[in-house]
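I have placed the structure first, in the form of structure tokens, so that the comments after it can refer back to it.
What follows is chain A.
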Amino acid sequence: MEALQILERVKSRFGDRVLEISEKKPDPFAVIEPGAIVEVGRFMNEDPELAMDCLSNESGVDYKDRIEVVYHLFSYTHRHGAVLKVKLPRDNPSVATLEGVWKSANWMEREIFDLLGVNFEGHSDLRRILMPEDWIGHPLRKDFVEPAEYHGISTVRESPIVRLDTKKK
Partner candidate 1 sequence: MQTLIQNLIASGAFGKNPPRDLVAAIVVFVMSAVVFLAVALPFGGIVTWVERRVWARIQSRVGPNRVGPQGFLQWLADGIKIICKEDIVPDEADSRLFKMAPYLVMLAFILPWAVMPFSSSLILADMNVGILYMTAVTALTVVGVLMAGWASNNKWSLIGGVRSAAQIVSYEIPAGLSIFPVVLMTGTLSMQGIIRGQGWAPQHWFLFASPFTFVAANILYMSSLAEANRTPFDLPEAESELVAGFATEYSGWRYACFSMAEWGNLFIVGAIITTLFLGGWQFPHVTNNVVAMNVLQVITFNVKVLFLVFLSMWIRATLPRVRIDQLMTACWKYFVPIAFVNMIGTAVWVAIWPDGNAAMGYIMFAGAIVIGALFIQRVIYYLRRSRMEVYFNPTI
Partner candidate 2 sequence: MIAVSEYVHNIKDTVSTIFEGMAVTASHFMRKPYTVQYPDRMPVRVQDTLPFRYRGILDVDLEICTGCLACERACPIDCIVIVADKDQQTRQLLLSQFDIDIAKCMYCGLCSEPCPTGAIHHTTEFEGADYSLESLIRRFVQNPVIAYKAKKGPETDPRIAPILNRGMAYLDQWAQPGGEKPVGEEPA
């Protein structure tokens, strides 16, 4: 099935909870209401027509005014894929976890929580995965300022080359 047909099918099934479908050239996607993501995911997983049995890639993107979580679903039986998106506010982004439907979401959601600060409700073991446990802030956010030092180890190393300023006058 073509990507757009899949999204149309989901739209027909969920109606207004699918906010919009965009046909942008390389990969069309559907924006889903944050509250409905688990039902949509469960439907796409169990529906024999779609049979999306694998959450291939889940990434978080920080646009200046909102944070988006992008789900790339894929089906090994029908060999087709679809892209879902969820738009979250920047101050306290939180969405339900998809760990119940696809186990692979566990680690990917922990990474998004760690690097972007998106809180996944119902996640079995939501703690930082890549950064140290006591790290402050979320590095992949656009407004993240890297701390000068961490536990006394400086994170800044000026370049040893000194640029000559030859502006005589």
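The working rule: a residue touches a chain if its C-beta (ideal position, glycine included) is under 8 Å from a C-beta of that chain, and two chains touch if they have at least 3 such contacts; residues count from 1.
How these were chosen: all candidates are chains of the complex that A comes from, given by their letters.
Because the structure is predicted, anything quoted here is derived from the model rather than measured.
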item	value
In-complex contact partner of chain A, selected from candidates 1 or 2	2
Residues of chain A touching candidate 2 in the complex	159-161, 163-164, 166-167
